[in-house]
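Dropping a structure here in structure tokens format, bear with me for questions.
Missing here is one protein chain; the remaining ones are kept as they sit in the complex.
Showing chain A:
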Amino acid sequence: MSDKKTPGAPSRRAFLSGAAAASAGAIAAGTARAASPDPLITQVQPWAQELGDGVDATPYGLPIEYENDVIRRNVEWLTADTVSSINFTPIHALDGTITPQGCAFERHHSGAIDLKKQDYRLMINGLVDTPLVFSYADLERFPRENHVYFCECAANTGMEWAGAQLNGAQFTHGMIHNMEYTGVPLRTLLEEAGLDTAGDLKDKWVFVEGADASSNGRSIPMEKALDDVLVAFKANGEALRKEHGYPVRLVVPGWEGNMWVKWIRRIEVTDAPVESREETSKYTDVLENGIARKWTWAMDAKSVVTSPSPQAPITHGKGPLVITGLAWSGRGAIKRVDVSKDGGETWETARLAKPGEKMAMTRFYLDTDWDGEEMMLQSRAMDDTGYVQPTKAQLREVRGLNSIYHNNCIQTWLVRSTGEAENVEVS
């Protein structure tokens, strides 16, 4: 492909603003009129004349260079070191519901490690009939399942507890991804080791632990472990990425991301929770009186408008506008999403792209006609338990201001008449 630009060809930005100007003047007619013929149409373009890349050019492809701003970003001041830190999915620039692995957020406690399939071992021990060791190849011989689930860090939106802080849906809501996982139910592996030894399973737990230096360990009640937890080795059809736990991670549907232990190496059946660092000093929620909630595993229903938003302003002027966003619930399926343009005074029900699925992301659209006036955009999710996503004021009333995790409040974007958007809090 030729790199040379056609002289006089408008840049993408100029084209967008030009189109905005044209449409603004011609709304009444229903169609915009061009002042002069578009050279992109009247002149033969290099891509229409010359040859493109061969099939051997890109054995495994990245997005085209024009999309190279659709990337994970981190917030440097959040953590001491990028190796024990988090980055954010560019949800403002994505559509549909499946998050591509290459831009799905990462959270490490001791960095993303290199672990070969050949070197991978999974141990099951504790209160089981026969403690077992599985190789990666062993895992591939158990019957496996496919499920789409969201994985949300409990700290998603955590920086917004005290007030509007970060200007972009990526930063306020990007500690989340949604993938199709392939794996073996944890139940199958536990039954392979045998649970007779554990006796009454009601009060039993599994302690799950990663192979990386952080040795991230979490306790999961047996009821959940036997219900829908997956030992997964593929995401979106291909191997997990290194940063998401290659070759094997745990998938704990609907529950906070910290429990989705990556590089999982050990599953121990126990008669009590271990009360590890990540389930006591972290991932607990201090209430106003100083008492903290623990074992707050489920991620409550939540939604956010992804476009327009601060990083995805309206560039086309008034007229037809697609307002879109994501909704999810860790306690069931999304049933309905309402959108408000006036900061919560009036609401209209958005269109779900597909009926909501349990513990998976749902895409919503509000196809609207923008009058070019300022908007205070909000979305409000409802799940099939009847739960309605609360406002930040409602959350603060119950929990106070010192929480970090589980902020599932309604988000407000102030969209100005210029189309620019800003993260705000409203009364």
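Just so it is clear, contacts are C-beta pairs under 8 Å (C-beta built on N, C-alpha and C of every residue); 3 or more make two chains touch, one makes a residue touch a chain; residues count from 1.
The working rule: contacts and distances are computed from a predicted model.
Engineer: Suppose you had to identify the omitted chain by its UniProt name; would it be "RsbT co-antagonist protein RsbR", "ABC transporter ATP-binding protein", "Heme exporter protein C" or "Sulfur dehydrogenase subunit SoxD"?
Structural biologist: Looking only at the record, the undisplayed chain corresponds to "Sulfur dehydrogenase subunit SoxD".
Engineer: For the full complex, which residue in A:Q45, A:T82 or A:N146 touches the chain that was left out?
Structural biologist: The single option touching the absent chain is A:T82.
Engineer: Please identify which residue in A:P100, A:G194 or A:P313 touches the non-displayed chain.
Structural biologist: A:G194
Engineer: Of the residues A:A32, A:V148, A:A164 or A:A333, which one touches the chain left out of the display?
Structural biologist: Checking each option in A:A32, A:V148, A:A164 or A:A333, the one touching the absent chain turns out to be A:A164.
Engineer: Touching the hidden chain in the full complex, which residues of chain A are there? Just list them.
Structural biologist: 68-69, 73-84, 109-110, 123-135, 138, 141-142, 163-168, 171, 188, 191-192, 194-200, 207, 209, 213-217, 265-266, 268, 270-277, 280-281, 284, 286, 288-298, 300, 310-311, 338, 342-348, 376, 380, 382, 385-390, 394, 398, 401-402, 414, 422-427
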